[in-house]
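Here you go, one structure.
In this view, the complex is presented without one of its protein chains, the others remaining in place.
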Amino acid sequence: MTASDHAPFLELKAVTKQFGGLTAVDSIDLEVGEGEFFTIVGPSGSGKTTLLRMLAGMETPSSGDILLKGQRINDLPANQRPTCMVFQSLALFPHRTVGQNIEFSLKIRGVAPAERRVRALQLMRQLRLPEDYYGKSVTKCSGGERQRVALARALAYDPQILFFDEPLSAIDYKLRKTLEKELKDIHRETGKTFMYITHSLEEAMVMSDRIGVMRAGRLVQVGTPDQIYTTPKDKFVSEFMGEVNVIDVRLGTNGRVVSDMPGGSFAAPSLPAGFERGHLVIRPEFMRFLRRAEEAENSLVGRIYNEYALGSRIQYQVRVGTHVFVVERLRQQSFAGQLDAEVLIGWDARDSILVRD
Amino acid sequence: MAARTQRWMPWLIGVWTAAITLFIYLPSICGLLASLTQSRYFNFPITKWGLVWWGKTFASLEVRALLETSITIALIVTAIAVVIAFFGAIAFARFDWKGRSAFQKLVLLPIFFPQSVLGLALLLWFNALGIETSWKTAIFAHLVWVVPVVTLVISIQVYSFDPALEEAAFDLGATRWQVLREVTLPVLWPGLFSGALFAFLLSWGNFPLSLFTTGADTTVPEYMYAKMVAGYTPGVPVLGTVSTVGAAILLLGGYGLILLVRRGRTGAA
Partner (left out) sequence: MAMAAERVGRSLAGWLWRPGQRHAIPILLLLLIGFAAPLLSILGFSFAPPRTFSLWQLPTLENYRTIVAETFYQSFLWSLGMAVVTVVILVLICYPVAYGLARTFGRWANLVTLLMVLPLFVSENVRLYGWVLFFIKGGVLLGSLKSLLGIDVESVLFTPGIIIFGMVYVYLPFMLFPMTLGVSMVPREVTEAASDLGASRLQVFREVELPLAMPGIVIGCLLTFVLAIGAIAEAKVLGGQTVIPVTHDIEIAFTYAQNWPLGAALAVLMTLLVGGLVLAVLRRFDLDRILGRR
């Protein structure tokens, strides 16, 4: 057994990219396993696109190493890398048909037309594109169809890694949900390594094996969707998940934490070592309305000041002093509160998380 | 494209472009050199350098008259062309009206038409109408060619002009005239300014149309051509250099002005 047998499939070592004075990607270390669906999540400007482009070969790292199966590929140009990218704009060849787009990589390699056609039709079937689309101009295809053509084109190349640069960001909700599921199916069917970037954590959670959260060029946290969701490392990651309740706290007595809120000493989950100050994070679904303070370990008095019906859930904004809490309940749960009414809200310590800054 | 072989390509393109630029300006350089001789004939390398001919040219009454004629024609052409082209550009780029597509092609036609033939045609036409050719007919001739060009230039600006701006102003109570003054013209002015520059320079430098339609009057290009063919003096390259440098100053100055105003606007906004 040589060292490269134990080498991770894709490894990034201190990969950095600078544009003039701006550091877009700041010393990223990462390992991605073969066949994994890994998603990088982050707000715009976090450097995720730059990182992906470096992996795909369209940019060169300023420093650091990118290793594929133990081989350094920093200087390998995009057309020699065994990787393929699905662009945000899809970048389909507008002057070519669906079939010609899909077959492009095969044509470049000199594969015979008949063989190319067989492979293209095969991929079209796999991606649920009707066979008669073969000769159709791509400019006449719908958004969802173009997505599939772009994916088929990338798969025809038979890459070891497929990169996706926010391909679903410009698509309406319903189509996006369908395509998310289809992408996941394709991933399972082909067994290839997928690296995906998006700014929507929800999208990442549906499809990924593991997620990496990026912010200002750095990887803040890497983990499974569940890990990221239940144990976010810091305030940024936890707020990235969507609406959460965050209370600034500092160390109190008896394993409790204290905040500047009326009634402000709370039972906390296990305190990390050396914890002095930080944030208490409680998800809206773990906040509930109480009839009596004793029903939960922590409770606060507040006033309902907004109510949103969000489909199967109903969300309330409850004002406690100057702080606003978000409380959610399922529609079928009964609740007799109204706007402006005084209510008691609460949560259990084990349903909250303590994070640092 | 991160391949090693890719890296020399931008450099190669740069060198090629520099060579082309040199190619383009070499005649002007030669002209400048030829104007700096003291002798009457051109022999390179120049043995006696001097600004003699520059002085002689500008002191010459004949040249002064020429300059006056050329400038007058150019100024009047500019004024009229911008007005007509302004309306033409709006018709060109806006209002999906029937026949607009045909209109566009029609307007562009004179630009491609050989100017010498157009000049001759206009001469014939003036003759048929019994009009005597002079600098006034030259203005008309210039307009026929210049207005389509300026229309094209202004339409490029009109294309990116959002009609909703005018509608908003109208909606806020402005009269049509106020809309024009407060919204349309200020937004379009870079296009109008460029158009005016183009009109002036194209008229100033025009030879084929002037040759046939100025009649007894003469413009600078006509004079220069006559001297090129017979009776060469270094006054010719003097005027040539003046034309080139003048055009450069006007264009660079005009472009600089537009940049400044644009920066000022976005700064204030």
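For clarity, chains are labelled A and B in written order, and residue numbers in each chain start from 1.
Basically, a residue touches a chain if its C-beta (ideal position, glycine included) is under 8 Å from a C-beta of that chain, and two chains touch if they have at least 3 such contacts.
Bear in mind the structure is a predicted one, so any value in this text is a computation, not a measurement.
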Taking the entire complex into account, which one of B:L67, B:A141 or B:V179 touches the absent chain?
-> B:A141
Touch list for subunit A against the chain that is not drawn = 56-58, 77-80, 83-85, 87-89, 91-95, 104-105, 108-109, 153-154, 157
Hidden partner chain, residues of subunit B it touches | 1, 3, 5-6, 9-10, 12-14, 16-17, 20-21, 23-31, 33-34, 42-45, 83-85, 87-88, 90-97, 99-101, 103-110, 112-118, 120-125, 127-128, 140-141, 143-144, 147-148, 151, 155-156, 159-160, 162, 198, 201-202, 204-208, 220-221, 224-225, 228, 236-237, 239-240, 243-244, 247-248, 250-252, 255
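In this text, only the chains that are shown with their structure count from here on.
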Approximate Å spacing (C-alpha centroids) for the pair subunit A, subunit B = 56
